[in-house]
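Written below as structure tokens is the structure these notes are about.
The excerpt is restricted to a subset of chains, each kept in its original location.
As written, the chain order gives the labels A and B, with residue 1 at the start of each chain.
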Amino acid sequence: MSKTFAGNFFEDYTLGQKITHAVPRTVTSGDRALYTALYPTRFALYSSDEFARASGLPASPLEDLAAFHIVFGKTVPDVSLNAVANLGYAEGRFLKPVYPGDTLSSESEVIGLKQNSNGRTGVVYVRTTGTNQRGEAVMSYCRWVMVRKRDVDAPAPETVLPDLAPALEAGELTVPEGLDWSGYNFAQSGERHRWDDYEIGEIIDHVDRVTVEEAEHMLATRLWQNTAKVHFDATLREDGRRLIYGGHVISMARALSFNGLANAQIVAGINAGAHANPCHSSDTIGAFTEVLDKAETAAPGVGALRLRLVATKGGPDDYSLKNDAGKYRSNILLDLDYWALIPT
Amino acid sequence: MSKTFAGNFFEDYTLGQKITHAVPRTVTSGDRALYTALYPTRFALYSSDEFARASGLPASPLEDLAAFHIVFGKTVPDVSLNAVANLGYAEGRFLKPVYPGDTLSSESEVIGLKQNSNGRTGVVYVRTTGTNQRGEAVMSYCRWVMVRKRDVDAPAPETVLPDLAPALEAGELTVPEGLDWSGYNFAQSGERHRWDDYEIGEIIDHVDRVTVEEAEHMLATRLWQNTAKVHFDATLREDGRRLIYGGHVISMARALSFNGLANAQIVAGINAGAHANPCHSSDTIGAFTEVLDKAETAAPGVGALRLRLVATKGGPDDYSLKNDAGKYRSNILLDLDYWALIPT
């Protein structure tokens, strides 16, 4: 019997199957420090315990995307080790802040299956839930990946496509319990722009850029215990460069978006996401954001913005994402549609 | 209205202006671990809680220079985003140790202004104060930077040059409250040399060298939430190398100085500092120190050394800093004049 696990193939998934992902992970202030070192993040709520307390929280939580990466990383051995491509995200809900000392676990349910017409691969849809040590769900999200078949002659399963919302309704967003931004400190947060100041359709070029290095993305990807080979083994490519974990680009772009969105501090939902092109070491990442929608919340002083965050190779040029053929242009790395909370 | 901030220009500063810098930052043991990973530091007071307690402190503080980088980093968006050069430091006072759990904020006052004769740039002098969550000043220092004018036709302000001391008097140094080195453990600290063993004029070659990498200095500079573009964006230079944050060189040289100055554990004051030449990835940093002065303090077993710490590209050769024209030689990276506390 082989002791190592080669990962699941398309025919290993069945509709309704529940997968308990291995290796719970306690998060600490060390993870926070590393997140700060890896990404140019400056959101005050995640930088300062004092700012968090003044916002009604007990302490500064781990960045929402750091918690996302940890929950996601646990799913890789079971879901995407044989994935050809990570195709999309939907219905990402951030349900509870994660604090140093919390222990996170992940569980997924197969909610859709569709064999591709070539007979060699299929698409697997899962809904993943991240849970803390009290059994409380801290987040849930759907993603779908294209997975190889082990045996091309294995019979195709019945095609079931999940009914996924194109975007979360603002009313579905969870505001962290106790959050009160009625006395928000705009001098400390870094910018004066509040919910009122953003208009639907507005585009913000985040100006700053970061050139990425092999050592950095590997440190990050290991920190999330994401074991996908393509991120670590240079011998898989002729040029010796590794494929950078898409989540590294998400966190980099989100951190760059501080410049212009310093008060859009909390990621409350992920509506959709596409890793439009691969990112490699020595690429320089830039970012821009388009404001897609605005909504109020029931929490004091807390509004919501629906944002399209776009990461680009080099600086953004004309803010267009696709070419005439409707395909992503080659300089687009990430197209992420998410909800953020911002003081009103 | 543009949502991003392009930084201040020379004409944006007025004498006496006070700037509250954004994004308070809680420091943790994660920052300490990263500082240890980034620099070859071994000073026992900052390595061991037990050594710190035996020295009369409640626990091991964050390294003084780490606290300095955090306080400094906050000033970058307001003071040096459009800086052409960081010209100097003076009157740097370390007033309180910073412990994991403390939250640091920065505030600056404009104390001098001088437009350059070319009419295109000017020099801004600021005094920056770092404060903890109890409102106690943990450090203050002056620095001056050359900043571009937005509009070369803007009128020049009245020239005001601050009256800065060439060096702190020993009597002005703040010894951490409770520090008692009368029972100092020289076996644990790594060297036997005490205050008595150092002579004014003595030069110590610190022997060790470190070749620096892009990933490292970017991790460090982000950890301090320093957002200056030149440190991160390789597309700003033809050779793709980034300019290394001068503070990275300071911390590297100071850590290298352990070998020969293991007991000069506490940085108590910065008298002057010049980043003599730029440092880039793949440079190998060496360091030497000249003993400039010696003084006693009122604390039990605690003396002070005034030291000139010089960082060099490659190993130091003949310990000279300037050429015949009085300019820094091309292999000199840093010339830092500071006070350290050492057991008597």
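Keep this in mind: contacts are C-beta pairs under 8 Å (C-beta built on N, C-alpha and C of every residue); 3 or more make two chains touch, one makes a residue touch a chain.
Being a predicted model, the structure only gives us computed values, none of them experimental.
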Subunit count for the whole complex, all chains sharing one sequence, 2 displayed: 3
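What we mean here is this: only the chains that are shown with their structure count from here on.
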Using mean CA coordinates as chain centres, what's the gap between chain A and chain B in Å? 36
Quick check on the complex: what are the chain A residues that touch chain B? 28-34, 36-40, 42-44, 47-51, 60, 187-191, 193, 197-198, 202, 204-211, 213-216, 219, 259-262, 282, 284, 314-315
Of chain B, residues touching chain A in the complex: 1, 3-6, 20, 22-26, 28-31, 33-34, 77, 100-101, 103, 105, 133, 213-216, 218-220, 222-223, 225, 227, 229, 232-235, 240, 242
